[in-house]
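First the structure, then my questions, so here it is.
On to chain A.
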Amino acid sequence: MLGSGLIQGLAVTAKNLVGSFHDPARYTNVEYPEVKTKLPEAYRNFPFLVTESASDPMGTLRCVACQICEKECPPQCIYIEKSKDKKPDATGKMQLFPAVFDIDTSVCMSCQICVEVCPFDAIKMDQVFEVATTSRFEALLLNRNQLAKPNTYYHSIHPTEAAEVDGRLAAERKAAEEKAKAAAAAKAAAAAAPKSATAAASATPPSTTPTPKPPAAPSAEAPKPPTPAA
Partner candidate 1 sequence: MIAAATTDAFLERAPVLLRDAVTGFLPEPWRTLVNALIAVGLILGIFGTLFAFITLAERKILGRVQNRPGPNRAPIPFINKRFFGLSQPFADGVKSLTKEDIVPRDADKVLHYLAPVALLAFSILTFAVIPYGRNLVPVELDAAVLYFFAAGAATELAVFMAGWASRNKYSLLAAMRALAQLISYELPLLLSWVPVVLIAGTLSTTAIVDAQAGWKFGFIPHWHVFTPWGFAGFVIFMVAALAESNRSPFDTPEAESELIAGHLTEYSGFKYALFFMAEYFGMLALSGMAITLFLGGWRSPLPFLEFIPSYLWFGGKLLALIFGFIWIRATFPRLRIDQLTRFAWKFLVPLALINLGNTIVWSLMSNSSALMQLARWPVCAAIILVPFVVLGRKLSAGVAPRIYRYA
Partner candidate 2 sequence: MNAVLIVIALVTLGAAAVAMTLRNLIHSALLLIASWAGVAAFYLWAGAEFVAFAEILVYVGAVSMVVLFAVLLTRRSRADLTVTPDSAGRAISGFIAGGAVCGVLVGAIVATPMGVGSSPTPTVTVKQIGVQLMGTHAASLLIVGVLLTVALLGAIVIASADRTDDSEDTP
């Protein structure tokens, strides 16, 4: 009969109207600037530089200024100047660090290639989206102070990926320590008995070859699909 469809329609809207007051499934809004939704873990936007400590960001940058990302960046938005002196990196090795590390976010296209190529897990994808500024040039060119964010922040935005990176770095550090220990032991042994040079040679291959690469492979693709655990 004419009109029955109209009544059905009215019932649907009435259900929605009443439901919006008590049913969270029908009313999923948040008051945006004050309350923010938790972004999905796989969401990524603009790179940042990981530092070990929040209190001393410049002293604990993971970046060693190898400039691979600068060369790989398709829109050429990264600019790096190497430092003259060295400082110990995450694994305790003495490394260079970036005296200047700039990213022009007006050019950056969030392609994540810098993250893929970084052998030191020093640059990762951020989750920022409120990037509006009042000036077109200076404010969009981020320097290393603005780019540096602590590892804890990395954990807060990409927990699974960060845990995996941390585990790998810890393993590397442990291996490096073992290697140093072995080298020290070898040196001591060499000093004690010159014939043990063969033992030192046999100790090096297992310590160097397996450490960096096999865990690096999952790290490269980790940010793209959300892991089953997430």
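How were these candidates chosen? In short, all candidates are chains of the complex that A comes from, given by their letters.
Criterion: contacts are C-beta pairs under 8 Å (C-beta built on N, C-alpha and C of every residue); 3 or more make two chains touch, one makes a residue touch a chain; residues count from 1.
The model shown is predicted, which means the values in this text are computed figures rather than measured ones.
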{"item": "Single touching candidate for chain A, where 1 or 2 all sit in one complex", "value": "1"}
{"item": "Chain A - residues contacting candidate 1, complex", "value": "1-3, 6, 9-10, 12-14, 16-17, 20-21, 26-29"}
